[in-house]
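Only one protein chain is missing; all other protein chains are in place.
Read from first to last, the chains carry the letters A, B and C; within each, the first residue is number 1.
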């Protein structure tokens, strides 16, 4: 028994040379029916490790019978991947206008409310899912044909969302600047957090802020809340979406990629996407915090900084996070300054350059965290 | 009788050399009491013509007695002004994270609603204004002292907003890419549109989208709506704020600057800011459209483009806007392609480069426009 | 009688997505034998007008029988064309390392001297040409296969040089920042300057500084000088190469492109590349200067600048070139400062942004110019 495999290319843009820019799409279709899975990587051009993870997933899925379908779109942003600014990749935003490449997905709450009202009492969950999907996909198709056109990032996002909204499980593979592994999990799917081998979990509310995971789960979450109210019983669509941050940007590691491919397979296995697989999540310490307690520490000063606290370390209140050098004061006691932790915290990521202006995101930190 | 004059510098950031970055502030104080005026320029670093306008305003205000106070802050973004990328100025967004320099001002609708409820029946308009201003300014001060810090663009914006929110009349001087003169006017202040010598007027609703003009007028508009309801009679605070787009970015012209200084003085004169001045608005054709009819035309294709329609020209449906060259098809009929107007329109600005990707903002156009 | 036409694509690089990047090549082969012509455009990505010129040349050459061969390579730098930094194209240098895209061509004087010594007394001009070409082309091929690899710009340059070195007449189509038409002409080919409809001519010596025109004519110039000495009589290979600067970067104009296509055709006609054509150079005033008298005016100050002197205007000593605004001095006599011409000159181009640091190339000017 083996999976069917297809490779396609999706055109998402055209460059100034007048050439089409496309992204590769790898599709595995199982002999058995089952859920649909959509996995993409590198929507932010410098966050390339997900491509390695997808490489390992493809090697594994060649050997591993699945139920349903798995779609993998590595390197899904052909513009962002190829914009260099100095030796690094300016991959987080459109260099023309600053638009974040991960903020142009479609979401419209009023639509969901209207849809909820349209649901018949006797409509089954699969019927509702199918009809809701179709409606959203129709809107996406319509937006892509908008007569005045749409922006580059938005087109890319909607093209990808067409694939993602068809899926039951959506994984968007990212990296932090200098970062330890962490994952964004919608609060309603908290129990799924332990199905990945990822030690740091951010629990996010039902609030659309533009990213693919939210664009995927917010509609279903809202719909299931409205319908549960309407039918006076819990309704579940079983759709989940996550942003996985698998270490640091600008680097790849094949060994780490294997670890993360395994982590993803153990999630997929638990969700019934694999036929008789023995990939299970590791027993490990998993620490979570709510999004509101995932704090950004901005610098008050400009200067050069040594990052003393490493991502993933437990830091106590009052311990130093960073040491700042001021080149104008090298002969005075103000030459260096320690930046201290305001409370107990776990730094999850830090800025990737020693040179900072005031108002730089120095660290992002778990505060008020707890064990899962 | 003459104005008092003061020059100050406000620190808004610190750079990687550890040096303070400040912006100049020019303040004229009249002998007579009167409204407060706040004018800034170049929050977007490449939009430099406003600095010339302020130069001319200063020359004029040295000779021209005012009522109240006029604060002028040219070149208000010391970071954006100084980030070059190639020969041009990468001034619209923070090069680190893509944040638009004109989107970090503070606005919180729930606060205004709470304030409206706190207003006593016998509280006078000046009392309300004074108390509301103080409350917002307290919040701005608090945000600037946020213990985890705030982002670079936000700090810059809040520092400027501290000055702006104190004023009755706020003018934010911008430029378009390649652009004709236009102005954003809140719908409630439509009659003021004719006080400037600006031929194209965009009427905007009471919806905060991040810019300084909105951050200034939305709170007052919302408050006056709530209080008018409460007191069953129209309440007016007389606060107005505008974004003036004075031609194209990346160029300055002293002659044009004199024209725009005159335009601003005629507005200020009409608003009682000048003592016995004879500067009045020109008799001219002024065309307006609602924001929803101010349409962006995005390219479907990438390539090289000649901009056939000039900013300010009346274009009929079906007339060509631009002609696109595709370098891969120079020997075929697809070598060039005309982009046509979908309806009658006035192009207000176009993209400043001939080289475009798909999804580029080619033109912004007035549709369904009407004469004022 | 008509030309044979072929279209090809040459791979010059591979991007971070692992995709080949190629450039289009249009080739016309006449029924009659004759010289080889090589024309490329947009080696600097923002200098796009040459693509329009090549478009017009192709339309004309479809109808116009030629002698020999004409190769046209528009948009010859697929990397430079597609690197945006803000709305503009960062096309002059590799964003990774600052390497100018037009400085990596091959030239080795010692090789030419060795070759000159190898020339037999009875070797005919065509034999010498053919053997010298082959030797240089062998070296280019070898360099492209260098076992440690070569840099991106260098590979692009050598690939194009393989085509150019095969040609008798080489035209490299560029644009200045904000610029009037001008052309770089090797001193030995000064008489050819009047075959183009270009009013400003820079006469350059036999000194390789990295550009394609020099990489083409310097070897032949050197060789013909050495052989003329050796054989005690003037030797001429009839190879010429020019850099044409056809107005400003970041804009295209189909009308201007037609003018320039005509100008190039009148040169080609004079050189025997066209069969019975009646395209002749215009009677016009042509002004020349030696490269050493083509002066760069650098700013001493930073600030915002209005360009008062337009490219192509005759400016007398002491007349103003530019007016500088200093935003910190708007209330003092130092608010503005005039930058004056140090001698009689013709500004040929100026910097394309009003915002300048000290040490900016404000203007490039003809001094000590004379009529041709």
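Assume a contact is a pair of C-beta atoms (placed from the backbone, for glycine too) under 8 Å apart; a residue touches a chain by one contact, two chains touch by 3 or more.
Just so we're clear, the structure is a prediction, and the values are computed from it rather than from any experiment.
The chain that is not drawn here is touched, among residues C:98, C:126, C:234 or C:333, by C:98. One of A:29, A:209, A:226 or A:325 touches the chain omitted from the figure, and that residue is A:325. In the complete complex, the hidden chain is touched by one of A:43, A:140 or A:357, namely A:357.
The residue from B:41, B:81, B:192 or B:222 that touches the chain not shown here is B:81. Hidden from this view is one chain, which touches chain A at 5, 7, 24, 26, 45-46, 48, 51-52, 54-55, 58, 62, 72, 74-75, 81-82, 84-92, 177, 250-254, 304-306, 323, 325, 327-328, 330-331, 335-336, 351-355, 357. One chain of the complex is left out; on chain C, the residues touching it are 13-19, 79, 85, 92-94, 96-100, 147-155, 295-304, 326-329, 342, 355-361.
Where chain B meets the missing chain, the touching residues are 15-17, 75, 78, 81-87, 89, 95-97.
Keep this in mind: only the chains that are shown with their structure count from here on.
Where chain A touches chain B, over half of the residue numbers in use are shared by the two copies, so each contributes mostly the same positions.
Averaging Cα coordinates per chain places chain B and chain C 42 Å apart. Distance between chain A and chain C, defined via averaged C-alpha coordinates, is recorded as 47 Å. For the pair chain A and chain B, the distance between mean C-alpha positions equals 35 Å. Counting partner chains per residue, chain C has residues 75, 81-82, 84-87, 89 touching two or more of them.
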